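One chain of protein is taken out of this complex; the other chains stay put.
Going by the order they are written in, the chains are A, B and C; count residues from 1 in each one.
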Amino acid sequence: MKLIGISGALRRASTNTGLLRALQALLPPGIAMDIATLHGIPPFDEDLIAASGKPDVVTALAEKIRQADGIIIATPEYQFSVPGVLKNANDWLSTCNAPFKWKRTGVVGASAGAMAGTARAQYHLRQNLQALQAIVMPRPEIMIVHNELKFDADGNLTDAETRERLHKWLEAFLEWVEKKP
Amino acid sequence: MKLIGISGALRRASTNTGLLRALQALLPPGIAMDIATLHGIPPFDEDLIAASGKPDVVTALAEKIRQADGIIIATPEYQFSVPGVLKNANDWLSTCNAPFKWKRTGVVGASAGAMAGTARAQYHLRQNLQALQAIVMPRPEIMIVHNELKFDADGNLTDAETRERLHKWLEAFLEWVEKKP
Amino acid sequence: MKLIGISGALRRASTNTGLLRALQALLPPGIAMDIATLHGIPPFDEDLIAASGKPDVVTALAEKIRQADGIIIATPEYQFSVPGVLKNANDWLSTCNAPFKWKRTGVVGASAGAMAGTARAQYHLRQNLQALQAIVMPRPEIMIVHNELKFDADGNLTDAETRERLHKWLEAFLEWVEKKP
Partner (left out) sequence: MKLIGISGALRRASTNTGLLRALQALLPPGIAMDIATLHGIPPFDEDLIAASGKPDVVTALAEKIRQADGIIIATPEYQFSVPGVLKNANDWLSTCNAPFKWKRTGVVGASAGAMAGTARAQYHLRQNLQALQAIVMPRPEIMIVHNELKFDADGNLTDAETRERLHKWLEAFLEWVEKKP
């Protein structure tokens, strides 16, 4: 089984990219996960496509998604929704022959403070993924609050209880990808 | 009264930018509306801010919003949500001392085909504008279907019935801005 | 294959119940669909459960869902969301050992006028169905505008073009139920 993790954050020390690394470290033998970030994807503009086609960084990401058995997206929450850069990447990907179509997908996220834990971002992302025809695992969900207490300054997970929750989530997700209920 | 219209579309012949032009032409004497587009705004990245500060194009847009009595945002719908470029602009604007705070705001949109007329994008945008503390007019709403039949190839509105609806919407919006119910 | 259709409307002449009848008439031989309505389900109240248990009408509906291979929910839109009676039914069903869990499900809807065609209701319903762990077909979607022109006074579909769209949607849905992508 081959997975791809996509981080919706550009910040180098992002806890959401760190969340994907933590999941990566929990994978059983024989299952690999590449982590992709969205650096270098320009603002989506149909005039730009008409003038110069699609950027290589977009078609390469589409191809990675197409090759994967399962996709995990880690999303920060900005202003009660997904980061613009994550939505922008999906705007581009929607022009690449439906790479998400019927792909088993999972959504996770971590945010600062006590409220909501990226819930608002995750439901907007799920509606967006519906358009892209992904088959997103309904439950369990991962919405991590107080990431400022659970990750170090480099964005590495340090909280054991969160790691345990991630482990359980990952087991459910691997079943979701493998058994295709 | 001074308004600003913001188009969520980059495409030169966009019908959503055309929607703002149509509203501009319907304004009564003494009320002006500038139209802003989101060209040149880079992907939001906190590392970039730390390294080189905020782009001038962002602070200039924030200032225009701050100066306005009312804001109209015209949003296309991409993949069941707002364009990434529009969300990305709002991610930047959220770092500019709350330019939307308690500003009277309206949301409009036009899309192709028979379904939904940007409804999905508009509700995601409204949730995003809530975070930015805008006071968005609840009703009436403008969701234009079949923009391919109602605008010309340059994105100019050609449909009289739609113009009439826009006129009524604009009257309600001007009351919203002026009377601040 | 056995399907169940659930109408979110109580009104006898509802076009949403009519939508389910139209789908029923389009089913190929060997596939049956019962239509359930939500009459007689009391307001969900945990004190009521503690005092007198669950109503038979609820456990019977849960059992029908459990027996079905696929579920189609037709939802009206009231005030930018699902009818309270539909949400209330799902509140009850959530106490009945997860009848929706991993069930292949489809969502359709019809509304009056030109705007949105139950889009707002459908996305709220989809989020609710996520909680119930249904696996809802992402696309295609059915959002019928101007039901006042397409159904007769008894709620029967009269519009040939809409019937054709329903037919295509139904083919996609039957594939969704059968192949379980």
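We take it that a contact is a pair of C-beta atoms (placed from the backbone, for glycine too) under 8 Å apart; a residue touches a chain by one contact, two chains touch by 3 or more.
None of the values given here were measured: they were computed from a predicted structure.
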Touching the hidden chain, out of A:76, A:99, A:117 or A:155, is A:117
Subunit A positions in touch with the non-displayed chain are 114-117, 119-120, 123, 141, 143, 145
Residue positions on subunit C contacting the omitted chain are 10-12, 38, 41-48, 78-91, 94, 120, 124, 127-128, 130-132
Residue positions on subunit B contacting the omitted chain are 102, 123, 126-127, 129-135, 138-139, 180-181
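Simple rule for what comes next: only the chains that are shown with their structure count from here on.
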Sorted by contact pairs, first entry is A-B
So, in whole Å, the Cα centroid of subunit B is separated from that of subunit C by 35
Separation of the C-alpha centres, subunit A versus subunit B, in whole Å, is 28
Distance between the CA centroids of subunit A and subunit C (whole Å) is 31
Where subunit B touches two or more other chains at once, the residues are 120
